[in-house]
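For this view, one protein chain was removed and the others were kept in their places.
Labels for the chains are A, B and C, by order of writing; each one numbers its residues from 1.
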Amino acid sequence: MSEPAVVFEDVGYAYEEAPHEAVSDINLRIEAGEWVGVTGPTNAGKSTLCLLAMGLAPHFFGGKLRGKVTVLGTESRAIKVIERSTDVGLLFQNPFTQISGARERVHEEVAFGPECHGVAPAEIEARVGEAMDLVGISALAARHPLDLSGGQLQRLALASLLAMRPKVLLLDEPTSQLDPAGTAAIFEVLSGLHQSGITIVMVEHRLETLCELCPRIVAMVTGRILADGAPQEVFNREVVQERVGLPVYTRLARSAALPAPRPVRLSESAKAFRTPIA
Amino acid sequence: MGILNAFKVRMNTLAIVLIPVCIAIDWAGHAVASGLKLPLFLDSIGTVLGALLAGPWVGGIAGLITNFISSGTVDPIAAPYSIISLAIGFAAGIGGYYGWHKTWQGRVALYILIVLVASIGSTPLNLGLYQGQSGVPTGDAIYAALVKGGWPTWLAAYIDEASGDIPDKLITVVVAILIYFGLPNRYRALFSVWRRTGDEKAPAPAPSV
Amino acid sequence: MAGGLSLYQEGASLLHRAHPLTKGVFTLSVIALAFIVPSLYWILAIALILLILVIVAGVLRRLIAVALALLLPIAVLLLAVQGFANPANHTVLFAIGPVVYYTEGLYIAAIAALRITCLVVATFLFSFTTRPADITEALMQRGLSPAMGYVVQSALQIIPQTLDMAGRIQDAQRSRGLETEGSLPKRARAYLPLMLPLVLSSLVATQERAMALEVRGFGLPVKRVRRYEFADSAVQRVTRWALALAVPAAIVARLLGWK
Partner (left out) sequence: MPDISLEKVLFSYPGGVEVYPEPGLTLALESGVTALVGENGAGKTTLTKLLIGLLRPRSGDINVAGLDVSKTTVAAMAKTVGYTFQNPDDQLFERTVKAEVTFGPRVLKRPPADVERGVAAAIKACGLAGKEDVHPHDLGLSERKWVAIASALASEPSVVVLDEPTLGQDYPSRQRLRELVMRLGSEGKIVLVVTHDMDFVGEACPTTVVLSHGAVRYAGPTSNAFGDRALLKEAGIEPPHVTELAQAIGLRQCVNEAEFLATWRR
């Protein structure tokens, strides 16, 4: 049995000077190679979950951490974010804030992280080529990062993380500011990464997308985990439907009074709607 | 000595990232002013704001590099004046360390200090480069009149320079302070690590979720 | 959208190929010498050298465009003020009514204008032929801290991004009814509504950018990787030293009475 990728044990966290905890009583165990989608309404604590796993909370934000966050066997208190960055990557919402700003070519930008880690030049070159290939931006290698579209930039940001060869990827609404084409490109890359065995934790509010992609979903509300399981299991729970909302397909099935368990994906939904109600 | 404490700074990632942003604010402040055809430079708002937020080093380095970059791209004559921008950042940072921006007397003191630093510092440079002129037509007209009236060139040069700095730095300081107090508390707190001594923790910005 | 802020123009001239440090030392020394040498002829000699290099670098036309716009108003102002009011003035050149113009002031203004011309030309020559990234990389190889290198490089990119943002903000505020034209008080009142969104967004972005950098290991105490090597040569090394030493030598000569 291999070591789990991410483990939260009775975790509570309050930002400094904040009156309440942003997340409370979080217990979560994510095995290596899983692809977990995290969803929930505004202020559910989804971003905080990512910041905790990365170690930015508490190392960057201060504040008060209860319980234990362990990623790849190391507790977050025991390791700095910059040291963690070889094994764990975090992709933010806004593609523009994630480029270092210190490089004039796309391929140089991808090399920035490995350079910070003192990787040997030949090795850097190999990693940069590989990372650009993975996200499909090799053709843009010689362009200036700021000449790219939002979707291309977000793929560049992802390549920059992949060049560090992370084992765990945390994604905080990676496509919420992108158009459908940019979004589709990112998800295609993520599917490939999931195949190759990388552990992915992804915050996303488009439930239909989430259900298509992630075998496991964590639904959060006001800092607590409300449900955790396979998409169909999670979205068939009454409490999730009330407080988080439902994918279109599940909502339609509910309105049409189809029997439970109600479908969450297009294919299942088509089947369910074709079957005449007994 | 107390004043040196203002310079005892731990440059964390946030402070380093803040510097280019202050430089960009310096540029934008000037660009927006010229876009609105205001008769002022307003090219050190970022320097003063950075100094108030994060201390003399952030402000000073921002000022210095603002000038270096202008020299290399639009106005090479700005290069020698880099030292003045550095000094303005230091002055604002020291004022910020003592919390001058929080009281009315302090704000006046901060303004006067910045005007003095800018005008006294620039005068010898003007003497070396421009024979004492400042390169601003109205100021230079005053200079010509004073020299013609028998005033010593260094004094005429100082008055020439100060005639530009007095209004420009007034608006700069007012705008920087207005911006400072227009920020949400968490962002003011975010950058104010330097004010604490010995405490390694950054304060509490709740991220947008 | 603009890339980074830079005047660099691709080229293959001697100057383009020279080591960034050689160009840097040359630029600083030439500017210093222009202000140290005692007479018009020496300054003209320096100006001539610069002119030849500008032609060699193939940037003459661009240089004239940018330098003239900058230098012309300054030269006019200097010539007008100094010829009219300089303590050394006593030889009348011409007089229009009560306004008397003097030869000494004219000469002094001409020298000052020429020195400033050398400063401007030398700097633009450097900017036209040197990639900003090469300057910071060369300095980092000589011990500039990676943090400072980062600050300079990223400022060059954040500035155009921020100016773009200023344009978008102007659109947004005008759409809400903000007047950006008209009387001075009206325009002055528009300043804060245009500046504040820019500052707020920039500071918000700062937080995320700092986190994103830490996530990539920025600030780890590792031995810096040289991103690339610059071609250097014995000739360039000698040139750098010679130029650097010429400055104190000229100062000493002036102190010893060089006129």
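By definition in this document, a residue touches a chain if its C-beta (ideal position, glycine included) is under 8 Å from a C-beta of that chain, and two chains touch if they have at least 3 such contacts.
Note that the structure is a prediction, hence the values are computed from the model and not measured.
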> Considering the complete complex, which visible chains touch the unshown chain?
Replying inline: A, B, C
> Thinking of the whole complex, not just what is shown, which of C:P98, C:G143, C:G177 or C:P221 touches the missing chain?
Replying inline: C:G177
> Among A:P121, A:G245 or A:P261, which residue is in touch with the absent chain?
Replying inline: A:G245
>> Given that one chain is not shown, which residue among C:L93, C:L192 or C:A253 touches it?
In response: C:L192
> Just one of A:G12, A:P41, A:G129 or A:P261 touches the chain that is missing; which is it?
Replying inline: A:P41
>> Touching residues of subunit A against the unshown chain: what are they?
In response: 41-43, 93, 149, 173, 176-177, 179-181, 205, 207-208, 244-245, 248-249, 251-252, 255-256, 266-267, 269-270, 273-274
>> In the complete complex, the non-displayed chain touches which residues of subunit B?
In response: 182-187, 206, 208-209
> Hey, which subunit C residues sit against the chain that's not shown?
Replying inline: 165, 168-169, 171-179, 192-193, 196-197, 200-201, 204
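Everything below uses one rule, namely that only the chains that are shown with their structure count from here on.
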>> Let me spell it out: compute each chain's centre from its C-alpha atoms, then which one is farthest from subunit B's centre?
In response: A
> What whole-Å value do you get for the distance between subunit B and subunit C if each is reduced to the mean of its CA atoms?
Replying inline: 19
> So, what's the distance in Å between the C-alpha centres of subunit B and subunit A?
Replying inline: 42
>> What's the distance between the Cα centroids of subunit A and subunit C, rounded to whole Å?
In response: 45
>> Residues of subunit C that contact two or more other chains, please.
In response: 150, 154, 158, 161, 205, 209-210, 213-214, 218-219
> In subunit B, what residues contact two or more other chains?
Replying inline: 20, 205, 207
> In the complex formed with subunit B, which residues of subunit C make contact?
Replying inline: 5-7, 35, 70, 74, 77-78, 80-82, 84-87, 108-109, 112, 115-116, 119-120, 122-124, 126-127, 132, 147-148, 150-152, 154-156, 158-159, 161-163, 165-166, 170, 180, 184, 187-188, 190-192, 194-196, 198-200, 202-207, 209-210, 213-214, 218-219
> Can you name the residues of subunit C that touch subunit A in the complex?
Replying inline: 1-4, 131, 133, 149-150, 153-154, 157-158, 160-161, 205, 208-220, 222-227
> Tell me, which parts of subunit B touch subunit C in their complex?
Replying inline: 11-14, 16-21, 23-25, 27-29, 31-33, 35-39, 45, 49, 61, 65, 68-69, 71-73, 75-77, 79, 128-131, 133, 135, 137, 140, 143-145, 147-148, 153, 175, 178-179, 182-183, 187, 190-191, 205, 207
